[in-house]
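The other protein chains are all here in position, but one chain of the complex has been omitted.
Let's look at chain A:
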Amino acid sequence: MRKFLMAGALGLLLPAMASAGEYNITVDRVMIDTGDFVKEGIGYNGASPGPVLRFKEGEIATINVTNNLDEMTSIHWHGLILPYDQDGVPGISFPGIKPGETFTYEFPIVQSGTYWFHSHSGFQEPDGAFGSIVIEPEGREPFRYDREYVIQLTDKHSHSGDRIMRNLKMMPDYYNRQQQTVGEFFSDASANGLMSTIQDRMAWGDMRMMKADVEDLQGFTGMINGMGPEQNWTGLFEPGERIRLRFINSSAVTYFDVRIPGLDMTVVQSDGNNVQPVTVDEFRIGVAETYDVIVRPKDAQAYTIFAESMGRSGYARATLAPEEGMESTVPEMREPARLTMADMGSMPGMDHGSMDMSGSPEMSGMDHSTMQGMDHSGMAGMDQGSMATSQEVPSDPFYAKGSGLVPTAANGGKFLSYADLKAQNPLYEDREPTREIELRLTGNMERYSWSINGVKYEDADPIRLKYGERVRFKFVNTTMMTHPMHLHGMWSILDVGAGEWNPVKHTVSVQPGTTVYMETEVDAPGQWAFHCHLSYHAAAGMFRKVIVEGGPDSTQAKADVAIEEGGDA
């Protein structure tokens, strides 16, 4: 409870500071207690996670960051639209912050919503160097709530990030049971025939393929706001109140499936941008994504916030309750998802013709996403029975057809899909993209090397964009892992087939065996990072520098435009 009280005390100080928009942040070695183990990590202002930074749209943020470590550090403001030299990526935005130095970030706040910040140096972020950002809009929120909580998730491992990376490099299955490589699969297939190999691998699947590939890393403790499941972070409410929960996934590598048994959750925002509200029973939050939901507990009882990892190797847990100390039952974790052939749909060298073909056009699902989205939501409502019986395998246009990863709600209800996300108030005019750039997400799991178009960051040329163009990015995931792709500095307009209503995000998950499109209005000059947000994938090379050439005549003009756009949101 100590951390909780501290957060409360910080909260009391905030109103005084908010008008100035100024913060002092120290980067410190801290002790992190998960309830399962205590480890040394990195935090801000003496704690991990660091503080909730509150800003108001339209003000100037001034943040003085003092590095108390004996190594370089940096802070990246994840999802914030700002001048590139304030973006906090060493080697791209600035050189970094040396030990003992104070670096002052200063930039206008041109947006509102839920965001977060984290170190972009080494593995400081998985070691605990992150916090949250809450920006109040200039106008009113397009929804109502009586109170709000940040729910910041992480996957805390007892090993340091450096050690995990070393182990993964040496032995990619270090944190998993034995994993099978695709190469072996095909050599077996040619020797023994495809079907018997599949049967064999499926039989072995639990131990060898599936777990290894759904998650890089097992053996972590899921945490919410710095507390493990036993420490049980608790948010208070009065029955009947609407509560806004700002979910942030600050994990190194873990996707979480989130639910609150007994409560519907109305999703109102994703990645800081308001979406047309959609009520769900459960949602999957990718690494680095945020989802804001509104819940309305009517009864004076405790409710469990339960977030189990996608691979079911761990969970985070917290409680909403009318009083401290109350708690509700904690569900058992469900069976882990099983990768199917569909999830390997576009693996390189995979030459099983018809399967591949049936996968490709469907997996983007763009043409049908609207309809599929509706059918899907129908499952939660009227047509529950018929849908469930007529279709054994759940479907979601953002997963490969027949994928074993498609999530389903624990209570049989509605599970959020990307296809459900529609912008509440589109940020940009819809227009034809000026060109398309294909990015194949590639990897060699045997050597734990991750790349884009088969080329690692250190060997790659930057992606050059022209100021003023609208680029359509085509992500083709050729690996068996999900990659949360994060473009800095400019918005990612995710193509869910909703045209002008396509949602605006900063992080886009690309599932195995799928192709996903996003469009970017190139409206921010400078150079930016673009990478998979799984810490160890980014470090291994699934990373690019983006250079935006050209730009408006003066930076002042740009700031004005940006503020105008923000005001509309």
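Here is the rule we go by: contacts are C-beta pairs under 8 Å (C-beta built on N, C-alpha and C of every residue); 3 or more make two chains touch, one makes a residue touch a chain; residues count from 1.
Everything that follows uses one rule, which is that contacts and distances are computed from a predicted model.
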Q. Just by its UniProt name, which of "YeeE/YedE family protein", "Copper-binding protein", "CidA/LrgA family protein" or "Tripartite tricarboxylate transporter TctB family protein" is the chain not shown in this complex?
A. "Copper-binding protein"
Q: Touching the absent chain in the whole complex: find that residue among A:290, A:309, A:403 or A:424.
A: A:424
Q: May I ask which residue of A:26, A:66, A:158 or A:276 touches the chain that does not appear here?
A: A:276
Q: Among A:258, A:294, A:441 or A:494, choose the residue that contacts the chain missing from this document, as touch is defined above.
A: A:294
Q) Considering the whole complex, which of A:169, A:242 or A:456 touches the chain not shown? A) A:242
Q) Which positions on chain A touch the chain that was left off? A) 140, 142-145, 242, 264, 266-268, 276-279, 294, 296, 374, 377-378, 381-383, 422, 424-425, 498, 501
